[in-house]
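Every protein chain but one is kept in place in this view of the complex.
A, B and C are the chain letters, set down in written order, and residue numbers restart from 1 in every chain.
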Amino acid sequence: MRRWITASACLVWTTAAAAQVPGGPTGLEAVDYPWDNGTRIQLTWSLSPDDDTLLGYAVRRRLADDPQQTLIDILPPGTSAYTVPDLDPELAYLFAVTAIAQDNTESAPASTLAPVTPSVQAFDGTRLWFMVTLVLFSGAVVVFIRMARTGRDLKVRKIAGLEAVTEAVGRATEMGRSCLYVPGIQDMNDIQTIASMNVLSHVARTAAEYDAKLEVPTSKSLVMTAARETVETAFLSAGRPDAYNPDLIYYVTDEQFGFVAYAQGMMVREKPAACFYLGSFFAESLILAEMGNSIGAIQVAGTAQPAQLPFFVAACDYTLIGEEFFAASAYLSGEPDQMGSLKGQDVGKLIVAVGILAGVGGMTLAAVTGSDLIQSMVDYFTQRMLT
Amino acid sequence: MKRSVPLLITAVGGFALIVAYFIPYTEALGETVAVWFDILAAIAFILGGGNLLKQHLKKISDRGPGWGYSGVVIGSFLITLFIGLSKVGVPPLAEFPDFAWSGDFIGIGTPFWFIYQYAFVPLTATMFAMLAFYIASAAFRAFRAKNLEAILLLGTAFIILLGRTFAGVALTNWIDPTGPFAGLRIENLTVYIMSVFNTVGNRAIMIGIALGIVAVSLKVLLGVDRSYLGKE
Amino acid sequence: MADFVLNQWWLLAAMILSLVPLVLQFTRDGVMPTLETLDRRWIFLIMFWAVLVPIYYIGVTGETFPETPSALAEATFEEIERLEEGDRLLLAFDFDPASEGELGPMATAFVKHAAEKRLRLYFMALWPIGPQMIADAINEIILVDYPDMVYGEDYVNLGFKSGNEGVIKVIVTNLRELYTTDARGTAIGDIPMMEGIENIQQMDLVVNISAGYPGTKEWVQYAVTPYPDRIRLVGGATGVQAPLLYPYIPEQLPGLLGAIKGAAEYESLVNAAYGGDDTDPKYLEALRRMGPQLVAHLLIIGLIIAANVIFFLNRRRVARS
Partner (left out) sequence: MKRDTLVWTLLMVVGAAALFGRAVFTTDGMGREYVEAVPVGADGQQIQFQASTYGAFLAAQAADPNQTDIQFSLPRSIGLWIAALFTLAILSFLYGDNPFYRIAEAIVVGVSAAYWMAVGFWTVIVPNLLAKIAPGMIQGWAMPGLTGPEADQNLWYVVPMILGVMLLWRLAPTGAWISRWPLAFIIGTTAGLRMIAFLHGDFLAQIRNSIVPLVVLTQEGFDLSASLTNLIAVVGVLCCLAYFFFSFEHKGMVGHAAQAGIWILMITFGAAFGYTVMGRIALVAIRLEFLLDDWLWLIDPIGRRVA
């Protein structure tokens, strides 16, 4: 039952008696991996003459000033090149490769003679494809924003949750009750909170126009600061700077459940008629949404926390799912710049769909035909371009 | 000055970090910025704490409804803050008996630990526990077969819930685990739903979110969205 | 059961009394109208009793509800059952006190099972607080119930190493690069059971109990994926984490215990095989915790059914009128 008697396990006992020692690999060369962050070295060697009977090759490294060798990896037979990862750019290394026979006997090593130090280059070439991706997707957004500025008419579909924002604020005004806006419980270093500030600006503007009371409790001091700037600007641009009351935008506590303990108590006492939960939420999502439901408020929620979406979907009137939440401020503003960014996102999705279809097609073709060429193309796509 | 400089700071800060990501010498810049952010957030506590005091002091001086509770907030806030910041009752570390301030501010048995253990933990944990009640009332109200979407939502939740009880498992135990219909056994159904549909749904949501983040970030960096920068 | 009712009549009386107004409302207004306008506080109250009474019943009588092991729990059990005396088992404890409620019972059951099988146990942790969880398991199980197991020969605590998945990447090929001593500071070379151990590919099985990052996902990605033939992994995870691991079942992760339910199933398997007649209550923790789970789940299922009965009856009534 000793399954662990495998190649690597037995490297420690290399003195198996009377075993045929395989021919070793030769001509080991180590060179720095070009265009990287100085953590890789490339090894190449010539195959052992007994390559077809081998179990594989063992690659070891050691520091130039330390005799202790470290096993890095065991490679299948037929391999004659390897990129050593995770090295330190400030250290010099020596490498050795041995051939291992089926009975775990090891050959004499092929060793590098001069120490090699991985060097840091000015550009990380391993991220080249990622840069292409980045340029492609940001480019799509930027190009459409520019196109929108030239006055092109860009149409988008309706999102029910966003149509409801104005209606909800209006209803709160009619009923003489307040609106509650919770911008999530994360700090300004979460992009969802930033997106929430953008939406808040439009909600605040609507509230200013309707003369509704808008209350914004926050869980972080910085969010309170940003929300005050946002709401003040919105009231100003709605022509109601006098109606702006900074005391309605306040800090509660950084603690998630302390915040929600306050929020549910406040909701049951003040009974806001419209509740907006837009931002990054965790477990408190359901507490807020259930409480809002029990007081009969119209609730619009939006988050990019996949784990909390089910609770918002179950308990709120409208839920903006993931990307819809990020699109909300563009929708609400209706400005051409903003519409352009939506189109850019769509182009991004189109590229993704085409990429997935191409990859799936290639992989299926490779599986059916067994063609190594197609397989290597697919591998390049998934292993290099998509990493 | 009031608006154009911040816009410049936003754009330069953001684009510099993007470029830095591709240059090995500067790729760790993001981590430095993250540490700086933590420092800024900690300094901003002063704003938050000040606002908390101001807001509740105002309620007390106005004698508005429930002003007594505001007194409780201020009292518990100031007491906790004083004990926490001044390390009341914290003995120095055993290795450094001469350094009176070296002890762990939340070491077991210290007053701050008592507050944490006997007030902070039970209060927040019970708040968290209230979810069990809300999840039941949400299920009762929301899971009604109004249309196909609602049926799928409640049907899936139902199967998963059933699979979490031995009664549910027993319900499909008669299906031969090696036969052709083994996939209909509730535990297999659960695994299938989670590993196929749940994975697929989350995958699409994640792709959408990433694109949304790109758009929002670019709008912020290009100054299209700048409401948070206030008025001129 | 009868004894319980007789001795603890006051609890049941309190429960029944508290529900009397609801029953009255049912009889007065009829079932349907009551359900339609049901105050959600009744749901809260029923939920409260649904959790409290089983806890109390199990706490007083020590009886637990039966558990039918699922295929995944059986697969997990089999993975360990297949090992032979003296085989090597790596136990990686990646959780903290916050998740101990769910994962503690799994850890207990894994250690008991392994100790009964006389496996050699290697403990390690990637979470800074993991060593405390390891110490708990050693103190409460091995030292108390398996005093003949010798430290360094039958079990060893390698302790915590920082670096998250980086640690896994290294120890799959070279354990000694990172672990020069065990948690007590003894040099690895001086520990008899570490003799000949170069890397964790030599382990016969890896058990990972995790509450998040780093955890089972990282073990799959950085240990099993590169060495699928040499490293076998089973895991235990919290209810929140478990769904994220399903995509790896069964190829890369032949066994998985999800949440307290998985723990209870595995516990019942271990106790059935090694528990004897009078199992120590500490080996029944998950089964005890399943009591309130079961009743509460049945309650929610009942609520969903009730909600839909109302919905359909209503719709038919509307259609008729």
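Assume a contact is a pair of C-beta atoms (placed from the backbone, for glycine too) under 8 Å apart; a residue touches a chain by one contact, two chains touch by 3 or more.
Computed from a predicted model, the values in this text were never measured in an experiment.
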If the full complex is used, which shown chains touch the chain that is missing here? A, B, C
Of the residues B:Ala28, B:Leu152 or B:Ala170, which one touches the chain left out of the display? B:Leu152
On chain A, where is the contact patch with the chain that was removed from view? 127, 130, 133-134, 137-138, 155-158, 188-191, 194, 222, 225-226, 229, 251-255, 257-258, 261-262, 264-265, 268-269, 306-307, 309-311, 313-314, 321-324, 327, 342-343, 345-346, 349, 352-353, 355-357, 359-360, 363-364, 366-368, 378, 381-382, 386-387
Residue numbers in chain C that touch the chain omitted from display: 10, 14, 17-18, 41, 44, 47-48, 51-52, 55-56, 58-60, 62, 101-102, 238-240, 242-243, 259-261, 281-282, 285, 288-289, 292-293, 296-297, 300
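What we mean here is this: only the chains that are shown with their structure count from here on.
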Give the chain pair, either A-B or B-C, that is connected by more C-beta contacts. A-B
Report the inter-chain centroid distance for chain A and chain C in whole angstrom, where each centroid is the mean of the CA atoms. 30
Could you work out how far the Cα centre of chain B sits from that of chain C, in whole Å? 24
Please compute the C-alpha centroid of chain A, do the same for chain B, then give the distance between them in whole Å. 17
Can you tell me which residues of chain B touch two or more of the remaining chains? 135, 137, 139, 141, 143
Chain A contact footprint on chain B (complex, rising order): 18, 21-25, 27, 34, 37, 40-41, 44-49, 51-52, 55, 58, 66, 120, 123-125, 127-128, 130-131, 134-135, 137-139, 141-143, 153, 202, 205-209, 211-220, 222, 224-225, 227-231
Touching residues on chain A, where the partner in the complex is chain C: 1, 3-4, 6, 8-9, 11-13, 70-74, 86, 294, 307
Using the touch definition up top, name the residues of chain C that touch chain A in the complex. 40, 83-84, 87-88, 166, 169, 173-174, 177, 196, 198-199, 201-204, 229-230, 240
